[in-house]
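As you look at this complex, bear in mind that one protein chain is not there, while each of the others sits in place.
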Amino acid sequence: MHTIIGIMGGGEADMATRELARELGHAIAARGWVLLNGGRDCGVMAASAEGASAAGGLVVGVLPGDDLSGVAPGVSIPILTGMGDARNVINVLTSHVVIALAGGAGTLSEIALALKATRPVVVVGWDPGEALHHAGGDLLVIVADADGAMRAVEEQLAARGPSAWRH
Amino acid sequence: MHTIIGIMGGGEADMATRELARELGHAIAARGWVLLNGGRDCGVMAASAEGASAAGGLVVGVLPGDDLSGVAPGVSIPILTGMGDARNVINVLTSHVVIALAGGAGTLSEIALALKATRPVVVVGWDPGEALHHAGGDLLVIVADADGAMRAVEEQLAARGPSAWRH
Amino acid sequence: MHTIIGIMGGGEADMATRELARELGHAIAARGWVLLNGGRDCGVMAASAEGASAAGGLVVGVLPGDDLSGVAPGVSIPILTGMGDARNVINVLTSHVVIALAGGAGTLSEIALALKATRPVVVVGWDPGEALHHAGGDLLVIVADADGAMRAVEEQLAARGPSAWRH
Partner (left out) sequence: MHTIIGIMGGGEADMATRELARELGHAIAARGWVLLNGGRDCGVMAASAEGASAAGGLVVGVLPGDDLSGVAPGVSIPILTGMGDARNVINVLTSHVVIALAGGAGTLSEIALALKATRPVVVVGWDPGEALHHAGGDLLVIVADADGAMRAVEEQLAARGPSAWRH
């Protein structure tokens, strides 16, 4: 069974955030992990898919729509949900660890849903605020950059072990 | 068509928060509106349902499970989703205005999902943090107490008009 | 807690089927039950909502979309899911008994999902086929007309009792 790492972040993102997403996608694929994201052809989704794809990795894109229109070119396995933002729940449940880049309401919902489902969340380069810290406790980690993110993901995977998501 | 006001908040809640939930549920029913909440027999859900029910109002409970176990006694119309936290999306889409009491990750996810779906959110007596404020803009209002909440709900309903949720 | 009876059937329906839907909606409301359907302004959904509404009943419409566009006028409580056909699962889980009028693939999916969830299904005036009969066993009943349908619904409610949907 593959290790699946999610990258969440804004559909609109500035160049630095997109570059960070690309770097993280590449690093995930380079470690042999599967990248999961929201699958759309914009912002953090497109950039992280491109990074993982360039490194020869698998990219699972969990899409809000019911067809392949608007899917990012880097996605290798598009999961069509037709469920709009309810697919955010699938994104975080399926990810062994969630990496959260800067984003808006959608990204904040994914951080909150991940914490509710006790999935660890690694936030890179921004602060989602005191209320989410309080809700998440040890599950929420903030790091400064891509290297810190990959170290934090590895620590979370090691701490939880392969059976962490079996009840 | 009924006006539907959602109350979100923790499944675990202290006595003051439960009393606030009860008061708000009562006030919603007294205005002839339908109360919507997460339907479970605990915390803000049970208390707001009890308040609305005591005032003779309709209470729609959108439940995470697929049967009636654990439904709050005040719920008059239980909607069984069997979808776990994905039902949070339905809660906020269906509410014309969302009132958010203190809560944890689940409540924060509902605030974020509401803002993503452009539903107005009235937060009562706490602060969900800068990131959600930034994501929400004018859609997110913070008030101090139940009276302030009901005024804010009325303002949002008036500002948007009956056709606000038609595209 | 209200008794909730679902009516499923085609978004496209001939005049006889629409008249049957209207009659059944009226009969459900006349008994003090809540009508649940798919909420759209066409076919069996619009006609059954109109019938129940004319009798002063509550109509819960569980819609595939995320706004109020295209909702049937008879719907009093629109539940917005934004989940497309995944809302069919909610329709059948929430209904204490499902009445199925003639329809296409969507209606057949609702019959199958209802049987999977052990909700009784009363089919009126058509035959969904041997495979569904076999899958449903005693849960699937075929009747000829509206009177037969209401008798079958009452029998199912009586046989199962008020706690039937509590596990």
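Quick notes on this one:
Labels for the chains are A, B and C, by order of writing; each one numbers its residues from 1.
The rule is simple: a residue touches a chain if its C-beta (ideal position, glycine included) is under 8 Å from a C-beta of that chain, and two chains touch if they have at least 3 such contacts.
All of these numbers come straight from a predicted model, not from anything done at the bench.
Note on the undisplayed chain: of the listed residues C:G70, C:G84 or C:G125, the one touching it is C:G84. When you scan B:I28, B:M45, B:V59 or B:M83 for touch with the missing chain, the hit is B:M83.
When the omitted chain is restored, the residue from C:L20, C:A112 or C:V153 that touches it is C:A112. The set of chain C residues touching the chain not shown comprises 83-86, 88-90, 104-106, 108-109, 112-113, 115-117, 126-132, 134-136.
Listed by residue number, the positions of chain A touching the unshown chain are 1-2, 4, 34, 58, 60, 62, 66-69, 71, 75-83, 89-90, 93-94, 117, 163, 165-167. Chain B residues in contact with the hidden partner, per the touch definition given at the top, are 66, 81-86.
Just so it is clear, only the chains that are shown with their structure count from here on.
Centroid distances from chain A, each centroid being the mean of CA atoms, peak for C. The centroid of the Cα atoms in chain B and the matching centroid in chain C are 27 Å apart.
The centroid of the Cα atoms in chain A and the matching centroid in chain C are 39 Å apart. Shown for chain C are the residues in touch with two or more other chains, namely 66, 81-83.
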